[in-house]
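One protein chain is absent from this view; the other protein chains keep their places.
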Amino acid sequence: MNAAPVPADWYLLLSLVLFAIGVVGVLVRRNVIIMLMSIELILNAVNINLMAFSRLWADVNGQVFAIFIITDAAAEAAVGLGIILAFFRNRETLLSDEMDLLKW
Amino acid sequence: MNGPLLFFLDHIWLIPLFPAATAGIMLLFGRRLQNSAVSALCVGSVFVSFLFSLGAFFQLVAMPVGERLATKILFEWIPAGPYHMLDGKLANFVADWGLQLDPLSAVMILVVTGVGFLIHVYSIGYMAHEGGYYRFFGYLNLFMFSMLMLVLANNLVLLFVGWEGVGTCSYLLIGFWFKKKSASDAGKKAFIVNRVGDAGFLLGIFLTSALLGTVRFVDICAALVACHFSLGDPRITAIALLFFVGATGKSAQIPLYVWLPDAMEGPTPVSALIHAATMVTAGVYMVTRANALYQLAPSAMAVVAVIGALTALFAASMGVVQNDIKKVLAYSTISQLGYMFLALGVGAFASGIFHLMTHAFFKGLLFLAAGSVIHALSGEQDMQKMGALSAKIPTTFRTMAVATLAIAGIPPLAGFFSKDEILGRAFQHSHALWFIGWITAGMTAFYMFRLLFLTFYGQSRVHHEVEHHIHESPNSMLIPLVILAVLSVVGGWIGIGGRFEHFLEPTMRIQRHVVAPHLGPPGAPETKREEIVEHAEETTPAAPSEELILMGLSVGIALAGIGLAWHLYLKRTDLPGQIAQKFHGFYELVFHKYYVDELYDALFVNRAKDLGLALGSFDRVVVDGAGVNGAGWLTRFVSRLSMWWDTWIVDGSIRLGSFMVYALGFVSKFLETGYVQNYMLLIVLGLIGFLAYYFHLAHHLLH
Amino acid sequence: MIDKFLFLFFAVLMIGSAIMMVTRRNIVHSAVYLITTLLATAGIFLQLKAEFLFVVQIILYVGGIMVLFIFVIMLVNLDVAIRMVQFSRQGFVAGILALVLAVQIFLALWIGRAGLPAPAIHAMPPKNTEAVAEALFQHYMLPFEIASILLLVAMIGAVVMAKRRV
Partner (left out) sequence: MSHLIPPAIAPFVVPVICGIVLVAVFPLLAGYIVLLERKLMADMQARLGPMRVGPHGLLQPIADAFKLLIKEDIIPQGADKFMFYVAPLISVTMALVAFSAMPFGPVFQIADLNVGLLFIVAVGSLGIYGIVLGGWSSNSHYSLIGALRSAAQLVSYETAAGLALVSALLLAGSLSMKDIVQAQADQGVWFIFVVPIGFFIYFVSSIAETNRAPFDLPEAESELVAGYMTEYSGFRWALYFLAEYANMVIVAGIATTLFLGGWLRPFPGNHQHLIGTPFELLDALPSLLFLGVALYCLSLVPRQPVQVQKLFMAGVAGACVLLAAVMALTLFPPFDAAREGVHGAFWFMAKVGGYVYTFLWVRFTFPRYRFDQLMRLGWRFLIPLALVNVLVVSASIVVQQNWEWKHPVVSTVVTTAIMLAVAFWLAEEGAKPEPAPQPADGE
């Protein structure tokens, strides 16, 4: 059923859109957890690219890298959520612009 | 020679290893071990290495006389690379961690491990109630290790390692009861005095490697053979003398003997093992080991002989008046060592070693017995407070009597043979030396029997509370006494007919070839020269009549000394006091050991202190006063000057700079919001900029 | 044809739920939309004949990471957060900039479009899982180990940070 395969740039466009949405989410939302989720979105965009090309050249390396990226996402999520928990416990807030201990 | 049958010879390196291992265990975590475990481990290890030594000895004996030399080089230790010798030739200095077993070291390891083992057994009983049991045995095994390294080393550097090791152990063990001021002082004294000797020894080693380009004994002999030194070559003499300085330090010869009497502060087994049987004889061993050099330096040998003889007499005279039982034994040790050096000096190396061995037996026995006496009297050392113990502690008494007879040189006990041999050789060399030795023999007999009588005969002068719990020592202390007693009876017999000498022959034979060329006329054919050598080597055998006369004389004077002691200390016990009154000055002089310690204090110690004080005052006055304070004043002045400059010019400019920075920061801080998202925004901005630049590039590339 | 259809289905689902996720007030809702997005991504992977990655995506992302998220969301009470303003002050600028970035990347794609290879002529090796395993455990052994170390470190860090101060 490989008769009319999907053109490559569709995938690229898809991942671009996803990436853009992720960036918007990271930049715009105040809620830290949602920022983290948007970062996950960005990572997924990357994954889609990798997978698309791995399919294009029938080469599994892309998938391997996708696996690494997922691992990375897992680590990032764990640590980030840990930080968020600790922070929430101390400051009773989740809003990024109330995290201003570094502020002048 | 590495046949499968020569297991022990291939594994001589194990002999020092066992004590080393147990020492490590003890010193690392002996604290946690039971006393039983400690004694089992330590004594066991020493026993095992004794067995190995026996095995090695017999395998060595089994080999043909010519090649009785087993060398085991474990690894190259200091490959120092090539350097120029005195004569400008290139030499390659190599000190390897190598062991060598020849008849000489075979005898030594037998003595060390054997006597050492017995004394270990003895210490089990003796130290049973002491604190720091594991510490004591740890040091003891460390000492065994070092001593074995010393006697097994195949080069001077490794020998020096053992040399320093035994020094350290003796320091540690003398100061074993380090809470006692006198003990720790004695330890320090021993250590420092030894330093003097060791300095000489070290210089000797340097000179050797500079002159002969090697430190291996075998190669030294080879080198001596190779480059024909004339007999009495000053450089060789220098080396020999330097070595002998080291020997005087370690073996307590004039002028460095002062530490040995104080060393009696240590536990008695230590005195027996280190300061009687083994360590102090290291000097003798070393000189014998280096006899190739000495035979090329007759003057050095003369020095050795004279020093030895004087020491013998001198120490003996001091021993006569001591009241502390161990002190007496200590001085007697010194004088016996003097004997050995006398032997070495007159070229009777074998006899020296022989006496070393027998002396190890009976002197070790004496110390152990004395220890047993002290043990019985619960720590009393003063002979004035003893007496009439022969019934109370019979075994101790018998064994000690045997030892005393042996050291007094009564045939057929061990002492007789060795001492007589030495005297005989001395007589052939020079009558004066013989006379000194002879007198000394008498004095030896006298003070030893004085000790015996004061301790065991007469009426008891023991304190009352001590009186009623005098007790014979436990078996673990008595059995070694008995064994040693047997040894000091039969130990001398192996010397009959010069068998012992022949056994040591190879060690001495090496330098036949060394000495040979200078004895024979240069052009003489080999065979002829050999026989000349034989001739030279052959100590012109004294007529049997003369030998008999000498024997008679020495036995006679010994008996005389015994008789005198009997007369003075059993018959007319008032006499000694009167004599002391009559020759009061002389008595005082001798009793205070000729004020040598005071002399040294006055000469060296106080001078050193004065020097220190002088330097201190110089420091205070010149350096602090003129230098530091003056500089301080100057600095203060200059600083006052520079302060103005600082406040106005430097600080001014800095304030200006900081103000500018502040101004800039005030502007730029609005960029640094501390909000994560603003930073992310900036990142995105940067990304955009980068992409824009990339498009710019792409545009260029397209056109 | 069916490929294209599947792709479009998943793509639309993905983008739609992604937008929803970014715009929801309620964190739980956006979490759920994110889950949908991830599932759609998994679908795309499947459509790309990468079964293994498909499953890994579901197990790890949806079954693991997102559970973690939801867990944390439920630990921190959120009814306060819902009432607040959801978008930061820089929102407008940020949106514009993100748009610019997107456009730039799109331009880059547009320029490089010619260089893209023809849509998949090569057939994927049939045994996808085995192939991935080969690559992962032979060629990428060291990165794999390093990733495991990373995970360990992250785990410890998370535990330490999330632990209540006692």
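By written order: A, B and C. Residues from 1 in each chain.
Note that in this section a residue touches a chain if its C-beta (ideal position, glycine included) is under 8 Å from a C-beta of that chain, and two chains touch if they have at least 3 such contacts.
Computed from a predicted structure; not experimentally measured.
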item	value
Chains still shown that are in contact with the chain withheld from the display	C
Residue among C:Val32, C:Val100, C:Leu116 or C:Leu150 touching the omitted chain	C:Val32
Which residue of C:Ile2, C:Met74, C:Ile96 or C:Ile146 touches the chain not shown here	C:Met74
Contact residue for the chain not shown (choose from C:Leu13, C:Val55, C:Val103 or C:Leu150)	C:Val55
Touch residues of subunit C, complete complex, unshown partner	26, 28-29, 32, 35, 51-52, 54-56, 58-59, 62-64, 67, 70-71, 74-75, 127-129, 159, 162-163, 166
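The rule is short, and it goes like this: only the chains that are shown with their structure count from here on.
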item	value
Chain pair with the higher count of C-beta pairs in contact (B-C, A-C)	A-C
Subunit A and subunit B, separation of their C-alpha mean positions in angstrom	77
Geometric centre distance via CA averages, subunit C-subunit A, whole Å	5
Centroid spacing, where centroids are CA-atom means, of subunit B and subunit C in whole angstrom	79
Touching two or more other chains - residues of subunit B	677, 681, 684
Subunit C, residues touching no fewer than two other chains	88, 90, 94, 97-98, 101, 105
Residues of subunit C touching subunit A in the complex	1-4, 7, 11, 14-15, 18-19, 21-22, 27, 30-31, 34, 37-38, 41, 44-45, 47-50, 52-53, 56-57, 60-61, 64-65, 68-69, 72-73, 75-76, 78, 81, 84-91, 94-95, 97-99, 101-102, 105-106, 109, 113, 116-117, 119-120, 122-125, 128, 131-132, 134-136, 139-140, 143, 147, 150-151, 153-155, 157-162, 164
Subunit B contact footprint on subunit A (complex, rising order)	23, 26-27, 35, 96-97, 99-104
Subunit A partner contacts - residues on subunit B that touch it in the complex	669, 672-677, 680-681, 684
